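Quick one: the structure is below, and I'll ask about it shortly.
Every protein chain of the complex appears in place save one, which is left out.
For subunit A:
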Amino acid sequence: MTLDVVDLSRLQFAMTALYHFLFVPLTLGLSVLLAIMETVYVMTGRRIWRQMTKFWGTLFGINFVLGVATGIVMEFQFGMNWSYYSHYVGDIFGAPLAIEGLMAFFLEATFVGLFFFGWDKLSKVGHLVTTWAVALGSNLSALWILVANGWMQNPTGAAFNPQTMRMEITDFFEVVTNPVAQAKFVHTVSAGYVTASVFVLGVAAWYMLKGRHIELAKRSMTVAASFGLAASLSVVVLGDESGYLTTEHQKMKLAAMEAMWETEPAPAAFTLFGLPSQTDRETHFAVRVPWVLGLIATRSLDTVVPGINELVGHAQDRIKSGVIAFDALQKIRAAGSDAAIPPDVRQAFEDHGTDLGYALLLKRYVDDPRTATPEQIAQAAWDTVPSVPTLFWSFRIMVGLGLSFIVLTSVFFFLSARRMLDRYRPLLWVAVIAIPLPWVAVELGWVVAEFGRQPWIIEGVLPTAAAVSSLGAATVLTTIVGFALIYTVLIIIEMTLMVRAIRQGPEPDDEPDAELIPAHLVAAE
């Protein structure tokens, strides 16, 4: 199999996005945890909380810089590898990215330096404000990025302009209040909070096991367990699925995640286990639990969740409608001036224009979609089904992990409330071992959302294959190798520094709370 420029561009984007997303969730969550810890310090005046903020802040910093460094790549890649995409939707998609810079990233990046350098230059409250500004900035940043991403999944508030050959904004308010974007924001940010909580919980548990920094570790675990419990409940309860019935392809994604080939009477059964086969178009060895899927996906007893076969039928109809739109568009452009457009052509474009993107799916088989055969149309309709086994399993592992975080944080919340955090060593080991799991879950979440969006780069509007830059495959391969090399080196360095900083532990406080550490220990140091 040879990879063409589309495959390579997708590979590079997936690689750089998944890598960037190793650092983002921890930044999102840890910034809020730092702000909470420092708030306790300012309110109680107990120095241990200051020491905690500084210690977790060091780890935050090591993680944060790589998020920044790889974030620039994300923003520039749209123009570099996806230039037709950038032209086609820049009018809408560019705005949230620019607003992210204006409203969020400036705030975060300007104050993050002060967070590290301002301990002795600012008043207590001044520094607290700085920390909250970093947390607010990073979370607002996620909001605007997900408004942009949500629009790719549900392109509301925009229309195609034949004169400029691109999508243009019609209603900015609709773009911002896009339900898919809202659901994604809550889900993603909560996932970040869970990641940071499990991280803090695990590192603190390791200190408990080693008998080091007990005071710091206990307090950190209490904060992480309570914050993490709230967040892990929110991830699951306010899951991304609430946005999954809003559009045709979101329904397709849901059906693929569930490997649900046929539409069932509501409420549909949930497939607990099975081996979905894309070629056979069925799920072998399915173990099914009645009602559960319908309840989760629709939050009702009588809403029907459509199956893959039915949705492919819809796609086929829309491709046919798209061909009419495509034909009308060619006539509109040939007419030259607005006045010269025949009324029936104008009407045809108005009626079918929203399906224009579906005609572009045929470009894979024919240059002119109007010449496509019925077989090609049927084939293109089946192309709208994303990889069912990948989605089925990614989703199940993600959800399984999500549920396990609820259990983990609940247990430690209970232990903390009973002041028994140091009682059960095996449980502490479980917390240590759990550290990498949130990363597995969030990366699989990205796979479900973005791999599940295929074959679309913008649902119903532009197929991924049509969106790439006119670059040579060798050129893209060069940058893939380059990114892979530098990213590999940097992640090794980052992990080494992270482990070193954890082993080193917090700096001793120059004026510790008298009651926390007995005087003879202070003297011994």
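The rule is short, and it goes like this: a residue touches a chain if its C-beta (ideal position, glycine included) is under 8 Å from a C-beta of that chain, and two chains touch if they have at least 3 such contacts; residues count from 1.
In the analysis below, contacts and distances are computed from a predicted model.
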item: Protein name (UniProt record) of the chain left out of view, among "Glycine betaine/proline transport system permease protein", "Sulfate adenylyltransferase subunit 2", "ABC transporter substrate-binding protein" or "Cytochrome d ubiquinol oxidase subunit II"; value: "Cytochrome d ubiquinol oxidase subunit II"
item: Touching residue (missing chain; options A:3, A:68, A:286 or A:502); value: A:68
item: Selected from A:8, A:52 or A:92 as touching the chain missing from the view; value: A:92
item: Residue of A:39, A:83 or A:379 touching the missing chain in the full complex; value: A:83
item: Candidates A:117, A:273 or A:424 - the one touching the absent chain; value: A:117
item: Missing-chain contacts mapped onto subunit A; value: 54, 57-58, 61-62, 64-66, 68-73, 75-76, 78-81, 83-84, 86-87, 90-95, 97-103, 105-107, 109-114, 116-122, 126, 133, 161, 163-166, 168-172, 333, 469-471, 475, 478-479, 482, 486, 490, 493, 497, 500-501, 507
